[in-house]
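A short write-up of the structure that comes next.
Removed from the display is one protein chain of the complex; every other protein chain stays in position.
== subunit A ==
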Amino acid sequence: MRIYLFCLLISVFPAAAHAVIAQQEMRPGIPANADYLIGEPGKPAVLLLHGFLQTRDFPTVATLTRGLQDAGYTVLAPTLSLNIPNRAQSLACEAVHRHSLDDDVAEIGYWVGWLKSHGHRSIVLVGHSFGSLQLLAYLSLKPDAAVKAYIGTSLIEAQIGTTARAALIAQLEDRVLGKQRALVNQPLSFCRKYPSTPEGLLSYVRWDQARLLAALRQSPVSVKLIMGDQDNVMKRGWLKALALVQVPMVIVNGANHFMDGAHEFDLLEHTLKSLDTIQPVPSR
């Protein structure tokens, strides 16, 4: 794996002096990149993941990145490739979606490995919205031992609208089995039209609330959720469900799904509080 580091010299902010763009080839012909902001050595590195079809430049993520870095944390904020070389833009719902949750989890694994390769032995996974789901999916597999904690903000399941999930899953499985390559145009998350390959769509559709709750319960690392009580994106009763499984959770009053505005500081504050509770592991 080749790593290209491009140093952007910014003299105004001292932290910026430690910012680099990390790039990895996730699959043949599909390179991806991430902002790598180096923090204080004694603090865990944070792998911060953006939401559905977004990039690391999404405001909630970007603000949180700067806040964490300012707090002395090393932050790695990748942009999932979604099978697009060096994706830099939010992917439109109507675009051809050739990615799957498996690809996303694989890329998370790559970035965890990348952090480890850079000496980070304590990694905290922080995700926003669908990114929290993707990180949780990563944790449900065999996560790297360096991953020490998970902070999910505005965690949300893979919503499929009014379509019956089971039937859809069955239909998709039939297509996958039948090797039908035609694009499936099924609402997913906030996308009304989401043309995707059957296997890609199926990988996401499987992650409903129940699977999320199970993953939370089965997480090998400490889990912390930060949710907004004004989040209109999540389904009604989702916070209650989370509370039922007794997942450590902070509910930010008045915050919406994106925790924008003044709630950005709430998000940062709660995130930092969660990070402060993690026992530091010396870097190699």
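Note that a residue touches a chain if its C-beta (ideal position, glycine included) is under 8 Å from a C-beta of that chain, and two chains touch if they have at least 3 such contacts; residues count from 1.
Here is the rule we go by: contacts and distances are computed from a predicted model.
S.K.: Of the candidate names "ATP-binding cassette domain-containing protein", "Diguanylate cyclase", "Succinate dehydrogenase/fumarate reductase iron-sulfur subunit" or "Amino acid/amide ABC transporter membrane protein 2, HAAT family", which one corresponds to the UniProt protein name of the undepicted chain?
M.R.: The record for the missing subunit names the protein "Diguanylate cyclase".
S.K.: Just name the one of A:86, A:180, A:218 or A:277 that touches the chain not displayed here.
M.R.: Selected residue, touching the omitted chain: A:86.
S.K.: Can you say which of A:31, A:187, A:220 or A:248 touches the chain missing from this structure?
M.R.: Touching the chain that is not displayed is residue A:31.
S.K.: Taking the full complex into account, find the residue in A:72, A:109, A:195 or A:248 that is in contact with the omitted chain.
M.R.: The missing chain is touched by A:195.
S.K.: What residue numbers in subunit A mark contact with the hidden partner chain?
M.R.: Answer for subunit A: residues 29-31, 83-89, 91-92, 94-96, 98, 181, 183, 195 touch the chain left out.
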